[in-house]
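The structure is given below, and queries will be raised subsequently.
Of the protein chains in this complex, one is absent; all others appear in place.
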Amino acid sequence: MDPTTAMYVSQGIHGLAYGMILFLVASGVSLIIGMMHIFNLAHAGFFMLSAYFTYQFVAWTGNFWLALLLAPIATGFCGMLMERFLLRPLRGSGVIGDLILTVGVALCIDALVKVIWGTANKPLSKPPLLQGMVHFAGLDYPYYRLFVIGLAVVVLLIMALLLYKTRIGKIVRAAVSDNDMVNALGINIPLLFTFVFGVGIWLAGVAGAAIAPILSVFPGLALQMGMDAFIVVAVAGFGSLRGAFMVSILFGLMNSYGVQFISQLAPLSMFIFMAIVMIFFPHGFFGESEEE
Amino acid sequence: MKKAIKWILWIILGIGLILIPKIFGIYYTNFFVSLAIMAVFSQSINIELGYTRILNFGHAMFFGMGGYGAAQALALIPGMPILGAVLCGMLGGGLLALVLSPLVVRVSGMACAMLHVAFNALFFMLAMKLRPLTGGEDGISGFPIPPFNIPGIISIDMTNPLNFYYFAVAVLGISMWLMWYFTKTPFGQIMIGIRDNPKRVNYLGFKVPESRALVYIVGGSFAGVSGSMYALFQNLFSSDATSGLNSFQPVLMTMVGGIGTFIGPIIGSAFFSVVEELARRYTERVELVMGLTLIIVILFAPMGFMGLYRDLKARWGKAPSLPKI
Partner (left out) sequence: MKTGKGILMFFYVFSFFFLLTAMSPIQATAAVKAKFDVNKMADMSGFDPNNFPNPTGDTIKIAIVATFSGPAAAVGEGFWLYATWAAYDINKRGGLMVDGKKKLIQLFKADTMSRPDQAKKICEQMVLQEGVKFLWGADGSHIVKIMNQTANKYKVIAVNMISLSEDLQDAKNFSPYAFMSWWQTSQVGRSFAYYFGQRKKEKKFYIMCQDYVFGHEMAENFKKGLKEYYPEAQIVGEDFHKLFATDYAPYITKIKASGAEVIYTGDWDPDATNLLKQSRAMGLKLPFAHIYMGNPATLASLGVEATTGLLIGSPYSNGNPAFKTPEQIKYHKTMMDAYKRFKPPYNKMDYMLGWDPLAMEFSWLLSVIERAGSVDAEKIIKTWEGDTYEYVNGHVKTMRACDHNTIQETYILEYVPPDQQRQSFNIPPYHWSDKSALYGPAFRVPAEKVLPWMDPNLERCKGKKPSDIN
C-alpha cells in the first residue's frame, strides 16, 4: 500500500475504533431510554467511574485483564443500586423528576471521584501484550485500538444473543415496545428494570475500562464522552441498538475523515449533522414516534 | 378587605426591595441582582415547561441570544441607550424562538427535549467557533455600559452598583409582572389546557400549534431579557453562558421550586442561590452538596416546594395537587 492509501485506511480504522467506543456508551443510554424512558444524565459519570475502578483494580492487582472484567461489573452494580434505591421510588413522577435525580447523581459522582482519588491525572498503561503496533501491508496500527474494536464486537454479539436468543431478551424487547402489556402478563417489571439499568451501566463501564489506557483518567472524563454519546442516541432514536450501532460507526468515520479533509469544520460536523437529522426526523432515524 | 391586604403586601415588598441595598450592602445587593436574573430566566422556562409542557431543554440559546444581542448592540452602536440594549436582547431571544418555532410545535415529549438539547449543543459550538461574532470562550467584554438616560430630565450612571440594582429590579420586576399577566389572560388558560389535554383544546377550536409557538416566542423573549441583563451586570458575555448546562440550571430551579406555579421558579432560584452560597462559604465540596440537595429534594418533594406545600395543604383543606409533567 502506498502511504496515502495507508493513511486513508488508518483513518477508516480510527473511525471504527472511536465509533465502537461511542457505541458502547450510547447503547446503554439508548437501552435505558428505550425501555424505561429515563434520560440518564449520570451515564457519562458511570463511564468515568468505571475508568477509575479500572485504575484502582490495576493498582491493587497489577492485572489489566482482571480490571477489565471487574470494573464494568462493579460499575453496573453501582448502577443497579442507583436504580433500586433512587430511581424506583421516583417512578411515575415524570421525565423531569428523573432528570433532576440523574443530574444529582452525576454531581455526586463527580464529587466522590475527587474525594476518593483526588484531582490528579491517573495514568494507566496498556497491558504489555497490547503495546506496540501491527505492521501489515505498509500499514502501522496500534494493537490496543484493534483490541478495542474486537472487544466492542464481542460485547455487541453478547448483547445481540441476549436480546434475540434468550427469554429475558424477548421480555426486554417486549417491554421496550409495550411496558404495561408485559406487566399485565405477570412479569416482574421492577426487577427487569433494575436488571436492564444495570446492563446499560455495565456497557458504559466496559467503554470506560477500555478507554482508560488511551485517555488520562481525571475528574473531567465524564464531560468528554457525555455529549458525543448523547448525540448518537438523539440521531439514532431511542431504544434502537441497531440504530445506535450504525450511527456510532457513521460518526466515528465522519470524525476521522472530517479531520482529514475539512479539519476546521470537523468538530462542528457532528452537531450540524445532528441538527439536520433532528429537523427531518425529530424522533431519530430509527426511533418510533411515541404516543402520549 | 382582602384587596387591601394584598396592596399592603405589595407596598411592603416594594419598600423592602428599595431598602435591600441600604440594609445588606453592595455584596448582597449584587447577589440579589443575579438571583433576580436567574428567577426571570427560570420563569421564562416555566411558562413553556410548566404551563404549556414544551420540553425546552435548550433555553440557554435564548439566554445567549439576549446576552450577545445586548453586548453587541452596546459594542457596535455608539450611543445605544441601555434600555435599547435590553430590547435588542429581548428581540434576539424572540427572533430565535420565532425561527425555531415551526420545528418545535410539531414535536412533543422526549423528542422535543432531545431536539432542544441538540440545537443547544450546536448553538454552543457555534458560539465557540464564531469568534469574530461572539468572542468565543473569552466572550464580548469591555463594552460601554451607558447611563440610564431620559433626555433633558435625568441621567443615571449605571456603572454604580446601587443604581444598577434599581434598574435591574425595575426591568426584571416588570418582566416578571408581564409574564404573570400573560398567564392570567384567557390565553393563559388555553396554555394550561394544551398542557393537560391538547386534543381537547384542538376540538374546542383553538389552534394548538400556533398557541404553542406563541408561548415559545414569549418564553424566548424573556429569556433574552434575562440574558441581556446578565451581560449588562457582568459587563461580559462569554460562550459558557450558552452551554447545555446553563439550560438545565433554570429547569432544575423551576422544578425544585414547583413547576407550573408562578411562585415556584422564584423560590427555586432563591433556594439554589442560597444553598450554593452557603455551600461555597462553609464547605469545600460544592458539587457534593448540590448533588445531594437535588436528590433529597426530588425524593421527598417530587413536585418541588410548591408541590409539597399543596400536598400538605390538601391534607388539611382542599387544594388540587399539581399535575405531573
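The chains carry the letters A and B, assigned in the order they are written, with residues numbered from 1 in each.
Here, a residue touches a chain if its C-beta (ideal position, glycine included) is under 8 Å from a C-beta of that chain, and two chains touch if they have at least 3 such contacts.
As the structure is a prediction and not an experimental result, all values here were calculated from the model.
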Among A:His43, A:Arg145 or A:His283, residue touching the chain not depicted: A:Arg145
Contact footprint on subunit A, counting only the chain that is left out: 3-4, 7, 10-11, 14-15, 17-18, 21, 103, 106-107, 110, 114, 118-121, 123-126, 133, 140, 142, 144-145, 211, 214-216, 218-221, 223-225, 228, 255-260, 263-264, 266-267
Positions on subunit B contacted by the hidden chain, ascending: 25-27, 30-31, 34, 128-129, 131, 135-139, 141-142, 159, 230, 233-236, 238, 240-241, 243, 245, 248, 280, 284-287, 290
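Methods note: only the chains that are shown with their structure count from here on.
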Interface residues, subunit B side, partner subunit A - complex: 49, 55, 103, 106-115, 117-119, 121-122, 125-126, 129, 244, 248, 251-252, 255-256, 259, 285, 287-288, 290-295, 297-299, 302-303, 324-325
Complex interface listing, subunit A residues touching subunit B: 33, 37, 39, 86, 89-90, 92-97, 99-101, 103-108, 110-112, 114-115, 227, 230-231, 233-234, 238, 267-268, 271-272, 274-275, 278-279, 282-284, 287, 289-290, 292
